[in-house]
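This is the structure I have questions about; it appears just below.
Excluded from the complex is one protein chain; the other protein chains are retained at their positions.
Labels A, B, C and D are assigned to the chains in the order they are written; within every chain, residues are numbered from 1.
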Amino acid sequence: MSRTFSFGALARRPEAGAALGLFAVLIFFAIFGGVTFLKPSGMASWLNVAANLGVIAIPLGLLMIAGELDISVGAMVPFGAMTVSVISGHYGLPIWMGIAAALSFGVIVGLVNGFLVIRTAVPSLIVTLGTLFAVQGIVLGLTVLITKSTSVALKTEGVAKVMFGDFVLGGQMQVMVLWWLGLTALYVFFVHLSPFGNWVFAMGGDKVSARNAGIPTERLTMVLFVLSSTSAAFVGMCQAILYNSAQVAGGQSFIFNAIISVVVGGVLLTGGFGSVIGIFFGTITFAIVTQGIYYTDFDRNWSSLIIGVLLLGAVLMNNTFRKMALSYAPKKGGK
Amino acid sequence: MSRTFSFGALARRPEAGAALGLFAVLIFFAIFGGVTFLKPSGMASWLNVAANLGVIAIPLGLLMIAGELDISVGAMVPFGAMTVSVISGHYGLPIWMGIAAALSFGVIVGLVNGFLVIRTAVPSLIVTLGTLFAVQGIVLGLTVLITKSTSVALKTEGVAKVMFGDFVLGGQMQVMVLWWLGLTALYVFFVHLSPFGNWVFAMGGDKVSARNAGIPTERLTMVLFVLSSTSAAFVGMCQAILYNSAQVAGGQSFIFNAIISVVVGGVLLTGGFGSVIGIFFGTITFAIVTQGIYYTDFDRNWSSLIIGVLLLGAVLMNNTFRKMALSYAPKKGGK
Amino acid sequence: ADIAVIGGSNDDAFWNIIKKGIDDATPGVVANGGSVNYLRLVNYDNFAPDVVQLIRTAISMEVDGLVIPNWVPEAEDPAIKDAIAAGIKVILMNAGGADKATELGAINYVGSDEYVAGLAGGEYFGKGGQKNVLCINTLPGASNTEARCKGVIDGVTTAGGMGAQLPLPTTSFGDATAVAEAIKAELLKDESIDGVITISAGDADSAAIAVDQAGKSGKTLLGSFDMNQAGLDRIKGGTQAFAIDQQPYLQSFLAVSLLAAHIDFGTDLPVFPVLTGPGIVDASNIDATLAGVAKGAR
Amino acid sequence: MAAPILALRGVNKSFGPIDVLHDITLEVRAGEVLCLLGDNGAGKSTLIKIMSGVHQPSSGTIEMDGTGIGLPTPRAASEKGIATVHQFGGTFPLMSIGRSFFVGVEPTKGFGPFKVYDRQRANDIAVKAVRDFGITRIDDGDRLVGGLSGGERQSLAIARAVHFGARVLILDEPTAALGVKQATHVLRIVNEAKRRGLAVIFITHQVMHAMAVGDHFAVLIRGAVAADFHKGEKTREEITDLMAGGASMASLEAEIETYMNSHGGHPPPPAQ
Partner (left out) sequence: MAAPILALRGVNKSFGPIDVLHDITLEVRAGEVLCLLGDNGAGKSTLIKIMSGVHQPSSGTIEMDGTGIGLPTPRAASEKGIATVHQFGGTFPLMSIGRSFFVGVEPTKGFGPFKVYDRQRANDIAVKAVRDFGITRIDDGDRLVGGLSGGERQSLAIARAVHFGARVLILDEPTAALGVKQATHVLRIVNEAKRRGLAVIFITHQVMHAMAVGDHFAVLIRGAVAADFHKGEKTREEITDLMAGGASMASLEAEIETYMNSHGGHPPPPAQ
């Protein structure tokens, strides 16, 4: 803080690669996407996508920093959407009950994931793959049982609509963008400023040593799993309120999209390294790439290829930066 | 081999859990699925599914034993199908050229995966996630560019049809079942009998020590990645020949299905432990569960839930067996 | 008669209405000592092989009758022929058409046709004066969704306009915001787009927001294939022009009843093929439709 | 004399069916170094894990200043002033030196819900602690631990324990991977801690290191205390025998010499 500026110190931050990547992508689409891409309405287009993805990507990224993975978010998005729609749409109960139920289910699934990961030594990829399928099955089975349909409408009015599923700032930006910015600020505080964050990094670096150092690793694992699945349920719930309807299908794309954003954001898949700001940049980068293509004249059929190449490029760049970080020595003349 | 029978020795084999699971599932569906489920035509129904999945699951399982993962198989299935359909269907070139091209592309993508994993220290989950998207993009882009359509028909006759895409043994069983059995036998030989297999386990156990022990780890990694993506291309190619057509979309379900089969088969996600026979059993178990439900009176909507619970159950069972294997001591009275 | 019906994915709303038709027809079949088994795809990821696998499964169950959509003729035809050769009576439903039924030896065809349905949608746009229509395909590469969009484009083109397909990458499938923002981006980029149609009812929820956000409500008409409650609410409220309905309830209800009667009593319906759609739901018939929806049949 | 700072009374520990520790009674006093000796697998690490809250004893009690206490978690132990350097791990390669030093006990500034991690202070304290330890090449607390050498990392872990070890300092084979110079540093630290009045428990397989700092020796053989004696009560040869699990061995060098001769070993070739 009080030090003078140093390029070395900047380059070895986890978000350095992500920031560069974001910059490159912005320039690219500013050139090929034309002026609409950077107008407020164009910006809103990728910010909205980034917001929905980002609310899930940050807690997922924290899990990855802590050395775990959560695939089940892919089922939690439709679960959250369906819960609020069934309770407040199908049964017509107050919207707050639907919201509370959606979030509670997020907490419950998170607890189940956390419990299974802690008790059995099974890798969390496998555990959450299991809960992914199980939750998908529950959502489908219960929805059809209750509503005889796989698509449920929901009409929301008043405060809840404004808070969770409306457009703000000139009617272009989803209110989710505000949630995303607020949550990101909170996460930055907790992960990088409060002591709590240090624990997450320590856990991802070496779980046994972290426990021996007095960190409550089991409780922390629980908290992180609850955070990620509740966030996914929250996003699903907000989407249902915004789009006035929920489908049983979908949400699976969030799994890979969030992982890509996190990795592009400079988090190490094996744990112990990363930053919230990096994930934030990674999410925006991903959103720009997937949305930016609609502003260009490229053939839409190539978008998957572009996403794949972007991912590989970003990962290689992050790798380079991480090596720089490790071999960094403060003095130029120093031995 | 020459030893007397020992329950302990049996229980600590990697496939013990998988065999038990298969047995349980067979009994379950024999009871609830009725007699048709076990008649030749009923058996063919799940054997066909198992065969297509198994040809991909075994090399993927070997990769997992070696400590790597290959997500890109999900794009290689449509890639293989589309390659043979475009070359021999759209352009009308000889079917052998289409087959050769499909397999060659499998080899190329495998080499790219292997190269990237070896050269950069990026986890293979991320590398192959990148190639998954890239290959998906290439398949969609090129197919539309060449054929102006996303579905290409293919008419095959003669030896190629009989060898790769026909029904055998009373017209119920796909020829793929024979390929699967043959390949499984080959894999069993190479992995459990030839010295080559030992190398795969050593690599998954500790890559640096394996290299220091004189094992060509880089070449082996390459070979395994080539094996998995070529196998996926092979399955896609055979499906195109059998069903006389290829679609751009699809194949993604193979990713999770194959991983589930491998894990149910007792392979350790972190590497170094597993067996081909276990994966073989795991694949059959998975196929029986997904197909068996059609023979029962259960509501189909719950099938995802059943698969999820099966996966979690299998993993927990395998965990128990692995602990038994590690704490196994030969003599009862021994200290 | 023991009858198997093959249908689309579990989480596909359309195929749940089909299920309602089957469920309503089942008591009649059971009353005559038969059964009905509804075999559904788990997903559309490995489409043709999975469908054929289901046909083979049905054959192995030694059913008497089979109701099957002929989505991928090249792949399905051999299996359907095998079924007929095994003495199973077949009715094509939902996809295939009369010519195909005759060619294969099926006893009838009940349904509409994806392409014809698309054509009807395109013509509806044409009649409304729409000149530039975008068909949103969130599942590019699947033959049924491709056929829908192709029909729309052809329909608009014959009516003197033009149309294009927007294929979305798998990364946006199931993410309502990603779909909405993609559509909005296209609308912003090309001011002349005055019609949008989505391949599923759920995507229309996103498209409605996108049209609104692009500031083109009233200027850009929105249509959808299939329908859900939210879509019908929009039609009633005037923010969506129409939905193309194949009346799936009729397809399965009629197909199962006709087939069972044919097997059990030897009846034959002189109507060939039995077309259940496409029906267009718009402001003119929305109230009757909503009544049917409440009962799960539309 | 004063009551022991920390004492185990009749402690047993088993993992499932495996009994690892049998009826251990042991005391450690302020300003005293207790050397814990014993063969591989004798149970030394398990014993100190009980004292540092990692494992719970199956039976028996732990006393601090003469009153029975429980150590349910590592955190409880460190709050009671017991700091431990475990045999493996203990540092986090991808964390900065400052953060790694303060893991679990992060210094904060600010107040109420706005307490933030005090990076500057953490770095300064960590760098000073490590430099006091003789590792003068380290002067930036933001450097990542992964960039340090093995010896430097081990020093960091020990410096951390010394810094937080208010009353009891436990070191599990701290010198095993260290070079002669670094090992000497560690021994010097142990003496410094003793001088400050800490109780130190020191595990080593090297007789020389044990003899250099130990005041009090306890030898574990197959999970039981086989000997418990003070400095000067036994000869080096006796201690070596005890460390080898009670096997009676002649002095290492002598034994090997004998072995060589009895096998007609080749004498080393003369210098060129």
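Worth pointing out:
Here is the rule we use: contacts are C-beta pairs under 8 Å (C-beta built on N, C-alpha and C of every residue); 3 or more make two chains touch, one makes a residue touch a chain.
Fair warning: this is a prediction, and the values are worked out from it, not measured in the lab.
Of the listed residues B:Gly17, B:Gly137, B:Gly197 or B:Gly236, the one in contact with the hidden chain in the full complex is B:Gly197. For the chain left out of this panel, the touching residue among D:Asn12, D:Thr61, D:Thr108 or D:Gln206 is D:Gln206.
Within the complete assembly, B:Ile215 is the residue of B:Ala19, B:Ile215, B:Ala258 or B:Leu305 that touches the hidden chain. Summarising the interface, chain B meets the missing chain with residues 1-2, 9, 12, 189, 192-195, 197-199, 201-202, 205-206, 208-216, 268, 272-273, 325-331, 334-335. For chain D, the list of residues touching the undisplayed chain reads 1, 29, 31-33, 38-42, 149-152, 173, 176-184, 187-188, 191-192, 194-195, 197, 205-208, 211-213, 215-216, 230-231, 233, 240, 243-245, 247, 249, 252-253, 255-256, 259-260, 263-266, 268-272.
As a working rule, only the chains that are shown with their structure count from here on.
Counting C-beta pairs in contact across A-C and across A-D gives the higher total for A-C. Taken residue by residue, chain D touches two or more other chains at no position, since every residue touches fewer.
Of all residues in chain C, those that touch two or more other chains are 10, 140, 167, 169-171.
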